[in-house]
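As you look at this complex, bear in mind that one protein chain is not there, while each of the others sits in place.
Up next, chain A:
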């Protein structure tokens, strides 16, 4: 369980990235933080592994204040996936995935075989093990990033717009891969994104943020869709602008659903 307890982050120049944010994320659930840039979502995420320390308030992991923990040890037990993959360009795929295992003192042979297991888990061909990151596609690099984060089998996974830089088709693939992995491993995940569709796909719950880490609405995706708290939420999830409204029409004996533009979106199963 991760709890944010009234956290504020103010920078020396007076900018307030996050003001008095409180929220709780249950163990083994995925929570998506969604918002535009400047909503403080990445700042909040990075407070969990102490890449950012809050100016006031506290972040608790399983009831323990992270401020009292050694940042290096804390980070080694929390998986972290970032947008630009952040892989070490001078190390092979296998070596990259084994990074934290080796930092934790696992012996080389064991770390290498664990890395290969991880490659299979995230859908990477193990023949890529000896490649360098620059020799991989963007999607493959992100898979390596996920594999690296999962290698030490952390309870918590922090994902900072992990699929933001890949093309839409690959992004969908990665999103579905992620939901599959999550259904297998059931980690506690915080997933930061500016894409509401991605947030609703990955998150068991969604926290919609306004500027400065203000919660516009938090809850399961269906609640945001069916019961938006205000115009901001309605607009963000698209319900208010009729974007998400589908119209049913019977064609050739089957019920088809049409989107707001009148394009067929799918077939209704009865």
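Please note the rule applied: a contact is a pair of C-beta atoms (placed from the backbone, for glycine too) under 8 Å apart; a residue touches a chain by one contact, two chains touch by 3 or more; residues count from 1.
One rule holds for everything that comes next: contacts and distances are computed from a predicted model.
Colleague: Looking at what's absent rather than what's present, what does UniProt name the missing chain, "4Fe-4S ferredoxin", "Osmoprotectant transport system permease protein", "Tryptophan synthase beta chain" or "ATP-binding cassette domain-containing protein"?
Modeller: From the listed options "4Fe-4S ferredoxin", "Osmoprotectant transport system permease protein", "Tryptophan synthase beta chain" or "ATP-binding cassette domain-containing protein", the omitted chain resolves to "Osmoprotectant transport system permease protein".
Colleague: Among A:134, A:169 or A:248, exactly one should touch the missing chain; which is it?
Modeller: A:134
Colleague: In the full complex, which of A:91, A:172, A:210 or A:244 touches the chain missing from this view?
Modeller: Among A:91, A:172, A:210 or A:244, only A:91 touches the chain that is not shown.
Colleague: Since one chain isn't shown, list which residues of chain A touch it in the complete complex.
Modeller: Residues 46, 49, 51, 72-77, 80, 82, 84-92, 99-100, 103, 132-135, 148 of chain A touch the chain that is not shown.
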